[in-house]
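Below are the structure tokens for one structure; questions will follow.
One chain of protein is taken out of this complex; the other chains stay put.
This part shows chain A:
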Amino acid sequence: MTSPPGSAPVVPKESGTTKTRRPLRRDGIWPWLFVAPLVGGVAVFYLWPIIQTAWFSLTEFGVFGGTTFTGLSNYQELFADPDLYKSIGNTLLYTVIVLLNIPIALVVASLLNTPGLRFAAVYRVLYFLPYVAMPTAVAMVWRLIFNGDFGLLNYVLGWFGIDGPYWISTPGAAVVAVSIVGLWSSVGFSVIVLGAALKQIPPELYEAAELDGASRWRRFRAITVPLVTPSIAFLSVVTVIAGFQLFDLLFAVLGNSYSNPTIYDSMSLVYMFYEAGFVTNEKGLAAAVAMVVLVLVALATLVQFRLQKKWVHVD
């Protein structure tokens, strides 16, 4: 199959036959040299670890390293643990709230798409900055805003006679607080993606509808929304996948289990993974949590792809 690169006689002989075959002979060892560093790294640090985690989830880690096969006992322990269901519930609540970024972004993107609008680039940057900022850095100011004693949010709620909770240490409230930060930081990305999709819509469609007397709302409903459904579908898949992996914001806003005992009521699946794997050192259990995340993400993605056949507009 391989011949040394640049061996002259092969080329003319091959050029007479199928065209796609030619590079096969001429590239020789080169393609392997090109892919080796990446494929090697990915195999060692990603592919093999996936298999190992699946194995870890069936084992018990000994004190001195080494593992004992324990079958499904980690899963039994996990499914009997009320923390798992709390974590799944919190993760779902967070994901559902953050999904609201898509309708918000759609409104923003279509406002930005107003013909002849000035400063559109400036607005785009302002909406996008929260997406770029380091989650652990912005979490600091959000912690302050959500502070139960001197936070700005409860102060403002006080104007309306509402006695705000201790957001960060109240189960339920804490997840809502973190979801608000997640929503805030994800709008910008959706604005960019939807903005690009809106640009593809021919302006004649809007002009024709306007001549027919369609209102702005009507045009939004009948032209804009159906034509950006592929991008909405993309964003909802991406948001759900990211939502299931909630960790950074939760950790940075709520802290760890030493400083915030209520974390167990507010944690996400990945937080549970982190606690088991690196705090309480139950690596087999942590691996089982990781496998649960994998299955849930795969299921959610599959369901979304199925449903998309019903509502995504295809040209």
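The working rule: a residue touches a chain if its C-beta (ideal position, glycine included) is under 8 Å from a C-beta of that chain, and two chains touch if they have at least 3 such contacts; residues count from 1.
Here is the rule we go by: contacts and distances are computed from a predicted model.
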Chain left out of the displayed complex - its UniProt protein name, from "Glycine cleavage system H protein", "Carbohydrate ABC transporter permease", "Pyruvate dehydrogenase E1 component subunit alpha" or "4Fe-4S dicluster domain-containing protein": "Carbohydrate ABC transporter permease"
Of A:Val35, A:Ile162, A:Ala208 or A:Ala222, the one touching the omitted chain in the full complex: A:Val35
Touching residue (missing chain; options A:Val96, A:Met140 or A:Val303): A:Met140
Where the missing chain touches chain A, by residue: 1, 5-6, 20-21, 23-24, 26-27, 30-35, 37-39, 41-50, 52-53, 56, 108, 111-112, 114-117, 119, 121, 123-130, 132-145, 149-150, 152, 155, 184, 187-189, 192-193, 195-197, 216, 231, 234-235, 238, 241, 244-245, 247-248, 251-252, 255-256, 258-259, 270, 273-274, 277-278, 283, 286-287, 289-291, 293-294, 297-298, 301
